[in-house]
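Shown here: the complex without one of its protein chains, the others still in place.
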Amino acid sequence: MSKKDVLGPYIRVNDPNLFVNQVAAEPGGEKVRECIQCGVCSGSCTTSEWWQYQPRRVIAMIRAGMKEEVMTSASTFYCVSCYKCTVRCPRGIKPASLIHAVEAIAEREGYRPRTRTMPLYRSLRNSIKSGRIWELGTFIGYYLRVNPLTAIGALPTAWALFSHGRLKLTPPKKTRGADDVVKIIQKLQSMKTETGGVR
Amino acid sequence: MEKKIGVYVCHCGVNISQTVDVESVAEFAKKLPNVVVAREYKFMCSDPGQEMIKNDIKELGVNRVVVASCSPQMHEPTFRRAVQTAGLNPYFFEMANIREHCSWVTEDRARASEKAKALVSAAVRRVFFHEPLMTREVPVNPNTLIVGGGIAGIQAALEIAESEHKVYLVEREPSIGGHMIQMDKTFPTLDCSACILTPKMTQAGSSPYIELFSYSEVVDVSGYVGNFKVKVRKKPRYVITKDCTGCGECAKVCPVEVPAEFELGMSKRKATYRPFAQAVPGAFVIDKGGKSPCSVACPAGVNAHGYVALISKGKFKEAMEVLRRTMPFAGVCGRVCTHPCESECERGKVDEPIAIRSLKRFMADYELKAGRQKARPVEATKEARVAVVGSGPAGLACAYDLVREGYKVTVFETSSKAGGLMRWAIPEYRLPKEILDNEIAYMQELGVEIKLNTPVKNLSELFNQGYKAIFLGTGAAESVKLGVPGEDIPGVVQALDFLKQSASGSKVGLGDKVVVIGGGNAAVDAARTARRMGVKEVTVVYRRSRAEMPAYPEEVAEMENEGVKIQFLAAPVRINVKDGTLAGIKCIRMELGEADASGRRHPAPVKGSEFDIDCNNVIVAVGQSVNKAALPKELAFTGWGTVVVDQVTLETNIDGVFAGGDVVSGPSDVINGVAAGKEAAVSIDRYLRRADLRKDRANYREMVKDVPKKGVELKARARMPLLPVKERAGSFAQVELGFDEKTAIEEASRCLNCAVCSECLECVKVCERKAIDHEMKEEIIELDVGNIILATGYQLFDPTPMVQYGYGRLDNVLTSLEFERMVNATGPTGGKILLKEGREPKRVGLIHCVGSRDSNYHEYCSRLCCMHSLKFAHLIEERIPGVECFEFYIDMRSAGKGFEEFYNRVLKEGTIFFRGRPGEITNVAERPEEEGKLIVQFEDTLVGRQRRLPVDMVVLSCALEPQKDADAVARMFGISCGPANWFLEKHPKLDPVATMTDGVFVIGCCQGPKDIPDTVAQASAAAARVLALISKGKVAVETAIAVIDEDKCSGCRVCNLMCPYSAISYIEDKKVSRVNEVLCKGCGTCVAACPSCAITQKHFTTQQIEAEIEGVLV
Partner (left out) sequence: MRYYAYYPGCAMESEGVPIERSLMAVAKILDIQLKELEDWTCCGCPGAPIHELEAVSIAARNLALAEKTGLDLVAPCSCCYRNLKNAHLTVTEDHRIGPKVNEALSAVGLHYGGSVRVRNLIDVFVNDIGLEAIAAKVKVPLTGLAAACWYGCHETRPYGPDDPEFPMWLDQIVETLGATPVNFPLKAQCCGGAQLISQPDVALKLVWKLLDNAADNGAVVMATTLCPLCHSNVDSTQMRVNKRFKTKFEMPVLASTQLMGLAFGLKPGEVGLDKNIVPWEKVLSPYLKVRA
């Protein structure tokens, strides 16, 4: 779908594949249509300076159907989930959740914007399967996904924690809970959750 | 006659027909019993539609009509009129609502149609039983009540007054004018708000047809259109409006300053004030919240607040007058009072109570230092002479009050000097004698006669000498004995005797070591006196622990500073005597057991714990009692040996003899003595005037509630400077040195002015017109009116909860109304736009939609903010050359005549517009240029970047919100509120000023946010509606009223009680109840209540309702 089409006058508002409808269907994206573009979210955003398109802009682009632009820009992945936008939004839209909804769609549809945060999320999500997060393991996994050299920067932190007995070298003992988690995840997959499980 | 029903189904354009199959409904109706014709038509309410009905009535002989269309609310009257013009009784008509109830509530065509049919059949069956009813009319009272004196209320009042009809204009505040008078310029024309409003205000104030109730509130409303009864509460203004010339002298002398509401706390006003110069009425008002806690706490009712307030303004002489209105002992009580006032002081809840006692002492000392001029004698206006026995606090206070009442009073004192225990028991270093002498002298100058060295043997003698009443204030100066072996030998002295000797200057021989027994003030005084007499070692022996010690802690502390030892939990068992002289004292250890009656834990001796303290003297201070022997036998005494009196009037068992003070209460303190003396004085005065002694004596002082403490800066209480300990030994110089002027004024300025007005009465002194009446009471006024217009306005949204905008937390963040005052020439800064630090801002940010368009606060748009923010920008640029203004908006809403043009003008003037609702306002700088500024962090949404803009001042355009009591007011006037709590109009388009309650209209912002032009238009509209009713002179009232079948009525009178309009009365002779047709509103309560089903309500008969229900069901 080329930009020209989506931006043309004939947006089919009810087309489920229309980006805005996809987002609306995603948990957290429900209220995307109610935004009045006041900009309080971008005005409050802790990390705006790094975003290419800031939250309000992202919502506008979603409604304009500019899926490619949104998905390929790494903007949303700068969200640190501080929820300032959410508590200040005059329309109760929960922009942070909406941003995550976009990220979820990106993940599901295989978009791979240039950001290390996405792989981090994936490593983290993946490590949930073992019941409890083992940070060292998770992060090693992450650094292997991305460029391992970047780990060097983090070494001081790691060392500081380790030398104070705050970084576990061995994974936590596997609990029965771990199996439950896996079962739950499988169940969700069997529930056709490819749209966040809400359509 | 045969009943022929015609049914008419309306399409309402497509409103109904799109979801209801009107044709089939009509077809269905045809088949219903007694229906002779059924039609459907596009607009039944149109003329052709109505003609259709009329024709059928004429040609087909239709005599019952059913119209299935919209809500009866809309068109019932229309169709009733049509039916009537065709010659039928208008009540032979019934309406089925198939729009609001069918087509508008579902898209399901089938089910909508089904329901429509059910409703039609119900109507058809009902109308069959309809009976002809006659509409009744009642006269309309031509007077009108208008609630709220803002621009809306004023406008409406003037319009109606123009027609020479009476208007009652009720305003809660001291002046009319509302919010408009607070504003500076008005958009878009920029004419000065005051300039265009004040003429109307004065007109309203002077019009013979407008009766103004300012500072008043409506408290009750009853009745119905044309005939309302209204109760108005007139709050006491304490200034007689008609006499006050508004000269303002009272405010000049008023010592009390509080934040000015009209200036939103940005400046101060006096307790006696006028909200603003052009106020209408121009009379001042005194802000009084009851009595201050300190004054209430004082047993003698001394107005502490009064003199503290005056001291804070340096008016020490006047302060003294305030005290002397109640009692003469400023210097004495200023030193030795137990100050219950300070324990009640509200300031104590913030940091520390005001040092009231020390302030009292200060003003007394100040007067003495300055040299007191002789008091002018009070002329004896009353014949009767009064004898006062005993010259202690009680006696003197009693004499003082009576003399000022104009009685001749003689005080009889046994000893050589007046003052009682004030003189003999309180040592020089706490209460110098000249202080006491001065205050007694003052009383003598007033005319109190004091006979010294004259014991009173018996009372009848006094009566014989011609005294008409007697007050006994002989105190309780008899020392209680220790009751241990050996206490009669020389060397053991009673504290009182000891103190008295030292007070009278006679030498007292004491050894090096002295033991004082007791834990009361007498003990402490004795111990400290002994030290001053050079005794090396003084030990106080007290049987309980420090916690239970009755003496004042501060005194105990000083005593210890002066080197006195205390033996707690020890009691004497015997005085050790060696060859006839005192050789010491044997004591025993005590331990505390259960709490006794006095709430103090009772001490018990510990076996075998005796120990000796060797000493040369023992001073006994274990309590005092009444010396019964010295009192007339014929008096009645209690088991404690105190005199029995009536608790309220202080009468003894002997006629004309009153008693009070220690002689009644047992050992107490000065202030309670004074209190008793004053009460007795009241009784004696009444007794001599043959007036009722009891009438409203009991607690007449009501205390002010919840004193505002917000934003009070902490400030420690002034400390009393003390004489250095080393200088005290062997000297009787005062220990407490007293405040200097500066300290006194500062300390007094800490007062929170709990009751606002301090009742210092300075204002009364200066008011030449005698227009001030501090005793004014509130009034309830009853009004009869035919119509009511509500114009109660709005209140401004308080942005404090939106913490991210920093209001109340960061300086120079203002609300729109605060800014209005600031730019106003009459405002706190005289129209200068200034920052807290006093300079002009270089950059100002104006933030729109604060609290509006925000589901966290108010969903609605407040309509004004865009425009007045534009106005602000214009004014700022006009006043401050080179200033930069920034508007932060979401959407510019300049829909109004000349509004868009004004927007354009401000754009041209160079104001910068950013489209974006700011995220936050902070003072945390991230770049050098942000240092010391307010930084507005926002997204410039049209560029799509977050930006930080440093400014000096931020103005928050706050939402308009309903008055906080909107609910209560709505309930009182029988109208309802919409979702956002604005008053609900009858119809948003077709009837915007009327309400569902006939005769009650809503105008201005109480109905919803709107600007001045719209408000004025509404006001005039409402006036027109009211005048229409007035000129018509009568209104049709409910026909569907209740009637009682007197044959069935059992006379149980349940209905009489039930009826909310008290329209049902009981006919004694017939033993039945009867409905007053004029009063009945047809609510039906009585119908349901009647146990014998004797009551039916016209047009809602059981038969009709059952038929209707049947129709719905089949």
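For clarity, chains are labelled A and B in written order, and residue numbers in each chain start from 1.
We adopt the following convention: contacts are C-beta pairs under 8 Å (C-beta built on N, C-alpha and C of every residue); 3 or more make two chains touch, one makes a residue touch a chain.
Bear in mind that the values here come from a model prediction, so they are computed numbers and not experimental data.
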Positions on subunit B contacted by the hidden chain, ascending: 802-804, 809, 922-924, 926
Hidden partner chain, residues of subunit A it touches: 26-28, 30, 46-47, 50, 78-84, 86-87, 94, 96-97, 100-101, 103-104, 106-107, 115-122, 124-125, 127-128, 131-136, 138-139, 142, 153-154, 156-157, 160-161, 164-168, 172, 175-178, 180-181, 183-188, 191, 193, 196-198
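Everything below uses one rule, namely that only the chains that are shown with their structure count from here on.
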Interchain centroid distance [CA atoms averaged], subunit A/subunit B, Å: 55
Contacting residues of subunit B [partner subunit A, same complex]: 804, 849, 853-856, 890-891, 915-920, 937-941, 944-946
Of all residues in subunit A, those that touch subunit B in their complex: 36-45, 48-49, 53-54, 56-57, 84, 88, 90-92
